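The structure appears right after this line, and notes come after that.
Every protein chain but one is kept in place in this view of the complex.
The block that comes next holds chain A.
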Amino acid sequence: MPSISRSEVEHLARLARLAVTEEELDLFAGQLEKIVQAVAKVGQVADQDIPPMSHAVPLTNVFRSDVVRPGLTPQQALAAAPAAEDGRFRVPRILGEEA
């Protein structure tokens, strides 16, 4: 039976960039465990040789004609930015203190 520990949830949250709280870790550990137990039965087909599928009508080589279309103006692109400066997105520092 698969199991998801509290420390595993902590790891998943870090990978998923979610600064979860201690209370959430307790809650999610129990819930994710139940969810994984419920979905683990797909393992019944794990050793069968079946191709994966993603589209009812498979499409290959989907191209658009190479024509110039209007895109967003810088003003439109920045209109919803949490912070903008000098016509650019302003972002927090990307390196840690020790870097």
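Everything below uses one rule, namely that a contact is a pair of C-beta atoms (placed from the backbone, for glycine too) under 8 Å apart; a residue touches a chain by one contact, two chains touch by 3 or more; residues count from 1.
Throughout what follows, contacts and distances are computed from a predicted model.
One chain of this complex is left out of the view, and of "Branched-chain amino acid ABC transporter permease", "Glutamyl-tRNA(Gln) amidotransferase subunit A", "Protoheme IX farnesyltransferase" or "Tat pathway signal protein", the protein name its UniProt record gives is "Glutamyl-tRNA(Gln) amidotransferase subunit A".
Residues of chain A in touch with the missing chain: 4, 8-9, 12-21, 24, 27-28, 31-32, 34-36, 38-46, 48, 50-57, 59, 62, 64-65, 72, 76-77, 79-83, 89, 91-96.
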